[in-house]
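Apart from one protein chain that is not included, each protein chain of the complex appears where it belongs.
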Amino acid sequence: MMNGSMYFEPTEIEEALELLSRYGNDARLMAGGTDLIIDVTEGRVAEGHIINLMSIDSTSKITGENGLCIGATVLLDSIEHSPRIIDEFQMLSEAASVVGSWQIRVLGTMGGNMCNALPCADTAPPLYAADAVIEIAGQSGRRVVPAESFILAPRKNVLEPGEMLVGFRLPKAPRRTGSVFVKHIFRKALDMTIISLAVAVTLDARSDVIRRARVALGSAAPTPIRTRQAEAVLEGNMLTEELAREAADLVVGECRVHDSPIRASAEYRRDVIRVLARRCIQEAVRRAGQHERGGSDDEV
Amino acid sequence: MAELQVVGNRMPLVDSNEKIMGTAVFGTDIVLPGMLHGKILRSPHAHARILHINTERAKRVPGVRAVVTAADAPSTRFGLSIRDERFFAIDEAHYIGDEVSGVVAGDEDTAEEASRLIEVEYEPLPAVFDPVEAMKLDAPLARGDTAGNVCKHLEITRGDVERGFQDSAVVHEELFSLGHQYQAYIEPIATAAEWTNGRLTLWAPHQAPRTQLKVMCEAFDIPSGAFRLIQTYIGGGFGGKNNMHLCPIVALLAKKAGAPVRVVLTRAEDFQASMPSVPMHIRLKMGAGDDGTILAKDVYIIADNGAFTASASGVITVAAMRVDALYRFKNVHVVGDLVYTNKVSTSAFRGFGNTQMHFAVESMMDTLAERLGVDPIEIRLRNATQKGDVTAHGWVIGSCELSQAIRKVVQVSEWKRKRGPGRLKGRGIGIACGMHISGSAAATPEGPGSSAQVRVHEDGSVHIVSSEGDIGQGAKTVFAQIAAEVLGIPYENVHVSQLDTDVSNFGVGAIGSHVTTMGGHGIRAAAVAARGRLIQAASDRWGCDEREVRLIQGKLVNSVSEEAMEIGEAASHYVNMTGGSRLLGEGQFRAEGISAPDKDAYGNVSLGYSYAAHIAEVEIDLETGLISLVRMVAAHDSGQVINPMFAEGQVEGGILQGMGMALSEQYVFKDGRIQNPNFTNYRVPTAMDYPEIEVHFVGKPDPNGPFGAKSIAEVSIVPVAPAIANAVYDAIGVRFTSLPITPQRILEALKAKDREVKAAEAELG
Partner (left out) sequence: MMRYEITCTVNDTPVKFEVEPWDTLLHVLRDKLGLTGTKYGCGTGDCGACTVLVDGEPYVACLTLAVRMKGRSIETVEGLAKEGVLHPLQRAFIEYGALQCGYCTPGLLMAAKALLAKNPHPTRADVQIAIAGNICRCTGYKKVIEAIQAAPTLVG
């Protein structure tokens, strides 16, 4: 037990950064706290000075005219129910809706989910599939990294000492875009993810040719990943059963799963990835197709 | 018999208010004045000699009151059956989690901090984790204080098994494997202890207080009756709280600290150091005649005892014998070995070994049916035990509606239609039957029965002092209904006291499905005795003959003068006429005609036998293996159901717990360490996993049960896993002989089948 742990509740990002810099290794940035408190209780992380980020107004909102800005401390429950997110990035709402339980979703944040940097981070695949970028603030100013580059390894993210994640920017998706997220678990709730998949597909304005495809997975490699070969084989083509299967095989090829006696074997995961990738690609195309044809490809 | 007014009705729990308002005090809630907190240091090694323990640094932590090891404890051995437990590890730790030392401090954090400063020098020893390996001649000893790893061997033979197999049209043999199932009660194990003037009082959420006290007295080597246990509310037991190793430890900590001490296990500790179900390998061979009659059954059980025995000795016996009351088995032979391993101790879990064996037998019935070309329903009806049967082990079946239960679930589930053409791919339906004892004599070998007291207070309220307690299953409610029925008073006027062994009679508690059956008889006897005293008091008051006084609808009535009196008034008069005695009815019930099995394991063991049939419907995603339990239809013969609402609740809960056993729950071990000691990775069914459940009661009053009642809480889990396994077979033609049936195993099996089919086609083509 650490002597003299302190608690801070900054209301501005700059205040938080100042505290972070002052306390260095003893600083504990906390959003929902659901992962961090368990880490401390179970001895993986020592107690330290708590910097509670939930009073910072500027990171707690969903805004944006052209695309979406989601603050780091927006609750998963809010992401799940946000009408804009449901409308424009359905896969993200779906992912938020299956993190833990309702109790976890009203405490937890996407910022926390990503900073925890686990391969099973459920919000990662949709962020990757949305070409999201992550806004980072540090003493020397702001920088932006692709969401895909944020997680380096299990429990290791790209933040340098003195930096914090402040927000997510998702570029506006073209009109004929459909997306879907699936989390594969054995029970119907609460399990740690065995495989998760986010697929976003944009169809041509006037035909059903796939103009753009994004396929991202969680728990399929040491970090969440995008599978670009599969995306490449889809783009420029109309979806057929055969093409979906071909793409799904490519997805499997790009994954690096391992055996987990508690969750599932590598072989099972590959089998499930193949099936779910095919189904998700088909579903994403179906959802995209629900937007009527017409107009130009530049329309958003 | 007059129509029942209270018994048989859907009464709310008699302790509803305390539970619903959050004022019920559970083991984890006990707070005593001056109470300190304890933490336990546990062995990180599966098997190790303890060379040296240095507690000096721990003792010096400010706020620490005591640091205790085996050196501070009596060196006695104790245990429920085999005396293989001790306070703390003496010179050898037997499993990862074994208690090595305890710290008492002003708060839990300080105790925890201090426990990390205890220095223990271990010498790791070879460990054995697999009971089959442990039985080999060259296997290391799991415990250095034993001569061998097999701590119990049993063999029972009835009839002529060899002849039976010879006469069989079909013989099938299969190896079934059941792993550990964790009770997963939501309240972790906790105990508080206080010594006053050399006398110990324990507060614990314990299923069987008297049994624990007997063990405690052995442990401290003092005469029985010296200690007191107050049963708190219990947040679930399921067998896992019928023997708490924490009790002697906390008592010792309190003694050394000179203050009351409470220990609450963390959930991770509870996973690692409580007592899950007994894993078994069951090699089962059965033979059937061409009409489906089972002609022979041969069984070999290897059971994993873990590091300590507790109830496992009884569990393997039950596994060996109890299922033989399900069907009219005549020729049976069973051998069993209970084997020590360096893993968590295994013990009682709802069903007590009967669950494990039913999985094997009920799975095999389907296989035999298929090989004979007989419907799974027909083979069961053909063999079903009937009322009046005397089984191969001499069990006398006073009532049995098994056949009716089978027919009921077949009808309600639309079995025939669902097995017919036009069914959806991946859907399957399966049946399994089950039985269990109801008031077992094995739980009280010294004299099966139950005693209780019913007091009538001057305000007319009735207070039950039960010796059997309530583990959250609704025992108090059943008792209140019985007392209200006998006395003709409103259910709302009945109160049931907390079980305090200083106050109540001696009871067995929630083991051997004892509570409703035997406990109910005890309550009834006590209520009848109270009624007698009320009549006595009223007749004294009126100066008339007792035979003129009746108790009708809660009022005493003089049938001659037509005067009437409230029972409270009679109770008041009783106080006056006796020089201050409370009006107390003392009821004693001694069960006749049953006894614990003799040395030949023969003889009627239980007052009654409960029966059930469950039909499960599953839906499997053939591409991912994901399996949903869609529906469960259950029909139960529990005689006269005392409270249908809570009897349903037992079946509904048993189905979810059985579903977990069948589909998702398992300990994952690596080198003796549990890898998933938490609710994220040990998968207990959630509300999202809930299937459709329908419960039907088909029982007729049992001649031996109170008001004709029989047990339901344990039998409700018994048919679930085999019903699901049989449904899976129906859906995809794969027979799973071990659990859980996870989506991964389903997909692997489907792929293997597919390869076989393709290979066969290639050969033909």
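Lettered A and B in written order, each chain numbered from 1.
We take it that a residue touches a chain if its C-beta (ideal position, glycine included) is under 8 Å from a C-beta of that chain, and two chains touch if they have at least 3 such contacts.
Bear in mind that the values here come from a model prediction, so they are computed numbers and not experimental data.
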item	value
Contact set of the excluded chain (shown chains only)	A, B
Given B:Ile471, B:Ile489 or B:Ala749, the one touching the chain that is not displayed	B:Ile471
Absent-chain contact - pick from A:Cys69, A:Ile86 or A:Ile104	A:Ile104
Which of B:Gly22, B:Gly373, B:Gly543 or B:Gly579 contacts the chain that the document leaves out	B:Gly22
Contact residue for the chain not shown (choose from B:Glu194, B:Asp304 or B:Glu648)	B:Glu648
Chain not shown, touching residues in chain B	10, 12-13, 15-26, 28-29, 31, 183-188, 233-236, 238, 264, 266-267, 471-474, 645-646, 648-649, 651-657, 678-680, 684, 686-688, 690, 693
Those residues of chain A which, in the complete complex, touch the missing chain	1, 3-7, 9, 30, 33-34, 37-38, 40-42, 47, 49-50, 52, 54, 77, 100-104, 106-107, 188-190
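The working rule: only the chains that are shown with their structure count from here on.
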item	value
Residue ranges of chain B in contact with chain A within the complex	109, 113, 268, 623-626, 628, 663-664, 668, 670, 675-676, 679-681, 683, 685-689, 742-744, 747-748, 751
Touching residues on chain A, where the partner in the complex is chain B	1, 42, 184, 186-192, 261-265, 267-268, 271-272, 275-276
